[in-house]
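Right after this comes subunit A.
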Amino acid sequence: MIEIRIHGRGGQGAVTSAEIVATAAIEEGKYAQGFPSFGPERRGAPVTAFVRVDDKPIRLREKVYHPDIVVVLDPTLLEVVDVAEGLKDNGMVVINSTQSEDEIKSQYKIRSRMALVDATKIALDNLGLPITNTTMLGALIKATSVVNIDSINRAIDRRFGPIAPKNKMALEQAYKETRVEQ
Partner candidate 1 sequence: MGVRVAMEVSIAAAEAAKLADVDVIAAYPITPQTHIVEHLAELVADGELDAEYVPVESEHSALSACIGSSAAGARTFTATCAQGLALMHEILFIASALRTPIVMMVVNRALSAPINIWNDHSDIMAERDCGWIQTFAENGQEVFDLTLHAFRVAEDHRVLLPIMVNLDGFILSHMIEPIDIPEKEEVRRYLPEFKPAMRLDPDRPISMGPVGIPEVYTEAKKQLDEALVASKGPIIQAWDEFGKIFGRHYKPVETYRCEDAEVLLLTMGSISETAMTAVDIMREKGVSVGLIRLRLWRPFPLDELRAAVKGADTLAVVDRAVSTGGPGGPVCSEVRSALFGLPNRPKVLGFIAGLGGRDVTLEMFEEMVNQSIEYAKEGKEQFYELVGVREL
Partner candidate 2 sequence: MKASEKTGGIIGWKDLELGCALIEPGTSKGFKTGDWRSQRPVTDKEKCIRCGLCWILCPDMAYRPTEDGFFDSDGNYCKGCGICARECPTDAIAMIREE
Partner candidate 3 sequence: MIAEELMAKELEELKDFRGFKPRELPREELVSPGHRACLGCGEVLAMRLVMKALGRDTIVAMPTGCMEIISSSFPQTAWEVPWIHVAFENAAAVASGIEAGLKALMRKGKIKDRRIFVVAMAGDGGTADIGVQALSGAFERGHDFVYVCLDNEAYMNTGIQRSSATPYGAMTTTSPPGKRSIGQMTWKKDMPAIAVAHNIPYVATCAPSHYIDLMNKVRKAALIKGPAYLHIFSPCPTGWRCPSDMSIEVSRLAVQTGIFPLYEVVNGRYKITVRVDRRKPVEEYLKTQRRFRHLTRDVIERIQRRGDENMVKLECQEKFHSYYMNALQYASSPAQS
């Protein structure tokens, strides 16, 4: 089972990205859960969302305490949230950032492998808005093989309708530009 935690700010679409990953996984015939950190959402406040993906039915209803993957939609969150909390030893953190791995490791408590991309710029270029959730999905699938790009794109089609193409373009650009630490 792969467990993912997504950090964002209210309004950035963290919950939607969890939904899309879960949907894509289910589309691939896997079992998945996608869920928010429950409670009233407030625009701007730090929020988390979770995904579980497995080949067999998932019998777990607790929160995700030890993620395999963490996705950070907004670089400023690194200042306020310990995004690597509970991360598994061989875990991966996918961050929207203009910084380098070394810079991040020297500034924050992140010791695991990282994948980095300037998702804000990509989102602004493609969507005209700094909403990075779909962009960061491109980074996620570059860095991990939790779901494949086709099923993600289909899930985006279903979720976004007319604005799906733009989101898929952002995703694809992020997929290309993401630097994955080896």
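Here is how the candidates were picked: all candidates are chains of the complex that A comes from, given by their letters.
Here, contacts are C-beta pairs under 8 Å (C-beta built on N, C-alpha and C of every residue); 3 or more make two chains touch, one makes a residue touch a chain; residues count from 1.
Since this is a predicted model, take the numbers as computed values, not measurements.
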Subunit A: touching candidate in this complex (1, 2 or 3): 1
Touch list for subunit A against partner candidate 1, complex: 18-19, 22-23, 25-27, 31-36, 38-40, 58-63, 65, 155
